[in-house]
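Read through the structure below, which is laid out as C-alpha cells, and then see the notes.
Note that this complex is displayed minus one protein chain, with the remaining chains in position.
A, B, C, D and E are the chain letters, set down in written order, and residue numbers restart from 1 in every chain.
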Amino acid sequence: QSVLILVGEIYEDLELWYPKLRLIEAGAAVTVAGKEAGREYAGKNGYPCVADASLDQMDPAAFDALVVPGGFMPDKLRREAGVLDLVRRFDAAKKPIAAICHGGWIPISAGVYRGVRVTGSPGIKDDLINAGALYEDAAVVVDGHHVSSRRPDDLPDFCRALIERLR
Amino acid sequence: QSVLILVGEIYEDLELWYPKLRLIEAGAAVTVAGKEAGREYAGKNGYPCVADASLDQMDPAAFDALVVPGGFMPDKLRREAGVLDLVRRFDAAKKPIAAICHGGWIPISAGVYRGVRVTGSPGIKDDLINAGALYEDAAVVVDGHHVSSRRPDDLPDFCRALIERLR
Amino acid sequence: QSVLILVGEIYEDLELWYPKLRLIEAGAAVTVAGKEAGREYAGKNGYPCVADASLDQMDPAAFDALVVPGGFMPDKLRREAGVLDLVRRFDAAKKPIAAICHGGWIPISAGVYRGVRVTGSPGIKDDLINAGALYEDAAVVVDGHHVSSRRPDDLPDFCRALIERLR
Amino acid sequence: QSVLILVGEIYEDLELWYPKLRLIEAGAAVTVAGKEAGREYAGKNGYPCVADASLDQMDPAAFDALVVPGGFMPDKLRREAGVLDLVRRFDAAKKPIAAICHGGWIPISAGVYRGVRVTGSPGIKDDLINAGALYEDAAVVVDGHHVSSRRPDDLPDFCRALIERLR
Amino acid sequence: QSVLILVGEIYEDLELWYPKLRLIEAGAAVTVAGKEAGREYAGKNGYPCVADASLDQMDPAAFDALVVPGGFMPDKLRREAGVLDLVRRFDAAKKPIAAICHGGWIPISAGVYRGVRVTGSPGIKDDLINAGALYEDAAVVVDGHHVSSRRPDDLPDFCRALIERLR
Partner (left out) sequence: QSVLILVGEIYEDLELWYPKLRLIEAGAAVTVAGKEAGREYAGKNGYPCVADASLDQMDPAAFDALVVPGGFMPDKLRREAGVLDLVRRFDAAKKPIAAICHGGWIPISAGVYRGVRVTGSPGIKDDLINAGALYEDAAVVVDGHHVSSRRPDDLPDFCRALIERLR
C-alpha cells in the first residue's frame, strides 16, 4: 500500500504527522509531496516537515490513497491547477481521498465533492455546502472513497476509517 | 460618517490599518470591533490592534459602512451567528460592505453575495463562485453597496472606491 | 486500558501526541499529567498541550502503562521526587514504562534501568550506560515491562510494541 | 509626482506602509529604497517590505519628496554618509522632507533641522532640541518644506499635510 | 560598594548582565531597577531580567555608582522625569555614571554631558555632540566620574575602568 500526503507552509502539524506515522505503523509506504522536493515546510505550530517529492511529479497511478491535511496550507495549494488535477484523478479512480479540517478546500476546488457526504472544520462548512457537499457534524464521515474529519481531535477516527478502506 | 471595521486574531495587518487610518484622514469616525472590547489582537505579521468595542454590542444603524479585512481572521468570525447577522443588516440597509482578500468569506457565510459581482483573494475564488457571486479579477470591484479587492496591493483602489461611496 | 503520559515545557511534540492519539485509536483512555492541571505547555516546536491532570495527584494503581516523551521536558521533571516515585511504582508493579528519545532521563533518575536492555537518543546513551542499562541501537527495545525508542521516526515501532504489551 | 521612502531593518510598519499606499492612492509614483535593492526588510512588528532600489543609486533630482519612517531603522541609516548627503540635497532643493516618530534622527544627523519647527517621538525630543530644532507637541508640524509627526496615530495628519505640499 | 543598574524592555542583554555579574564578582552589591519591581524585562536578544526594585524608589545616596546599559531601553527611560532626576543627583554627587552604547541617551536627556569627554554607539554620536559632549572613538573614555563605551565588545574595558573608579 502506498499513500500520498500533501504538504505546504502552515500545514496543521498533527494532521500531517499523525496520518504519516500511523500509515507507516500499518505497513504503508508514505510519500509527502510539496511544491519543492527537499524543502522544509513549517507547520501552523512550527513543526518542520521536509517534502519527499515534488507535487508536479506525482502520478496518482503510483498511489492507493491521498491524504489532505488542514491548517492554512490548503488555501495556497487549492490555487494550483496541478494539485486539483491530481485530486480529480484520485477521484476518477475511486481511490480514497482523506481530507481533514481545512483540507476540504482542495477537493472543493477540484470539484469532486458534489453530492458527497462530508465533514470538515466549522470554518469551511459553508464552503462545503456551497460546493454541493452534504455536510455532517461527525468525527469522521465516509462516503464511497471519500473520508473526512473535522479537527486534530478526530485523528484516531480519521485514520481508523482510512486504514480500513486501504485493506 | 461612521465606519465599523472587524478585527480578530491573524487579521491582515495593512488591510485593517490602511482603511482605518485612511477613513480617519477622510474625516470619518472609525470603530474597530472584535469579540472582546479592549483586547489586543495580533495581525498575521504581528501588528497589534486593540478592539474599541465588542462585536455583539454593535448596532448597524449607528454606522454608514462596514469594512472586512482579510488574513485568517474571517475563518473564525464567519462561524459567529452574531457577525453574520450584523452583515445581513448592513446588506438589507444597502450600506457599503467593503471586503478585501479573505474578508469575502464573511459575506459568503452571511449569504449576501448571491448574484453580486465581486473580487477577492485567489484562495477564495472558488468559494465566492460557489456562493453565487460573479467573480472578476480586478483591483477593485463595486456592485451596488458591495466593494471588494484582492490583496494589500489593491488598498489604494479599495479605499478610493469606498470613500467615494461614503460621500 | 488506561495510560498516563507526562507533559512539561519543551516536550517533544510528536513523541507526546502520536502515542496519545494512537492509544485513543486503540481504545485506551489517556491522561496527560503535568505539574499543573489545566496549564498549557508548549512543545519543543511549539505545539500546545493542556495537562488533563496534576502529576502529584496521579495514582499508578489507576493506570495500565506510563509513557515518557522526550524533548527537554525530562531534564526538568527528573528533578521532581514525586515523578521519580511515580515511575518506581509503575516499575514495582511491572506495568509498561515506555520512554522515547530523552525520555529515558526520568527512568535513569528513578533508578529503574539497572540491568535493563534499552535504547534512547544518542544524546543520553552515555547516561543510560552509566545508569547500568544495556544500550542497544534499535528502533524499539522491549525488555520485560520496559519499552524504549530513539527518536520521532521510531514512533510507529514504539507504539506497536507498547500496544502489544497492553493487550 | 515621485516620492522616495527610506527602508531598513526594524522600520515602523505603518509609518512606511501608510504613506506608501496613501501616496499611490493620490497618484504618486513611490520608490522604497534600502541599502540593498531587492532585499526584504522586517518591520518593528514584523511586516515585510522589499526594497525597490538601492539607497546609493538614488538621485534626489528624480524625486519630488522624501519620506523618513520611524522605528529603529533611522538609528542605523543615520550612520550612512550617503543617506545624509541625500537628505541634504532634498533640503537644498527645498523639496518636502517628511519625517515621523524616530525618523527625525536622520535629518538631525544631516544637519538640516537648525531653526526649523518640528515634532517627533517624545523619545527624540531632546535630540531635536539639541540639534537646534524648535520642538512642538502637535500631530503634524509643517515649516517650509519640512513635515513632521510624532507617531502612527498621527499618520492621517502627516499624509494630508504631505500631499497638500505635493500639489 | 553598592551599584545601581537600569533595566527596561529591549535592554542590551550583555550590557546589563556583564556589568551586573562582574560587579558581584568584584564584591559589590548590585540593584537592578526598572519601572516596576519584580517585573521581568526582555533583552534585545531575549534574555530575561527581573527588576529587583522600582526606579521611583531609588535613592542615589544609597549607591556608589550608576550603570546605564544600551539597547533601545534608554529611548523609553529618557522620557521619565524621575530617571533624569536620579541621573542628575549621581552627577551632582560626582558618583560614577557608566553608560554604554545607546545608554548615553539618558545622560544626554539629563543634561549632564555638556563639556564632558565621552564615547557611545555610532548611532548616537551626533546626539552626544549636539548635547555638548566631546565625542571620542575609543573602547572606553573616562572623564571625571563619567565612564562610557561604544558596544558589547568594549565591556571588558568598560568594567575595568568602572571597577578602578570604585576602589
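FYI, a residue touches a chain if its C-beta (ideal position, glycine included) is under 8 Å from a C-beta of that chain, and two chains touch if they have at least 3 such contacts.
Keep in mind it's a predicted model, so treat the numbers as computed, not measured.
Participant: By the contact definition given up top, give the residues of subunit E that touch the hidden chain.
Facilitator: Where subunit E meets the chain not shown: residues 13-14, 17-18, 21-22, 24-25, 43, 45-48, 152, 155-157, 159-160.
Participant: What does the interface between subunit C and the hidden chain look like in terms of residue numbers?
Facilitator: Residues of subunit C in touch with the missing chain: 72, 75-76, 78-79, 102, 105, 108-109, 122-124, 126-127, 130-132.
We adopt the following convention: only the chains that are shown with their structure count from here on.
Participant: Once you find the CA centre of subunit C and the CA centre of subunit E, what distance in Å lies between them?
Facilitator: 48
Participant: Tell me, which residues of subunit E touch at least two other chains?
Facilitator: Not one residue in subunit E touches at least two other chains.
Participant: Considering only which chains touch which, label the overall pattern as line, ring, star, complete or other.
Facilitator: line
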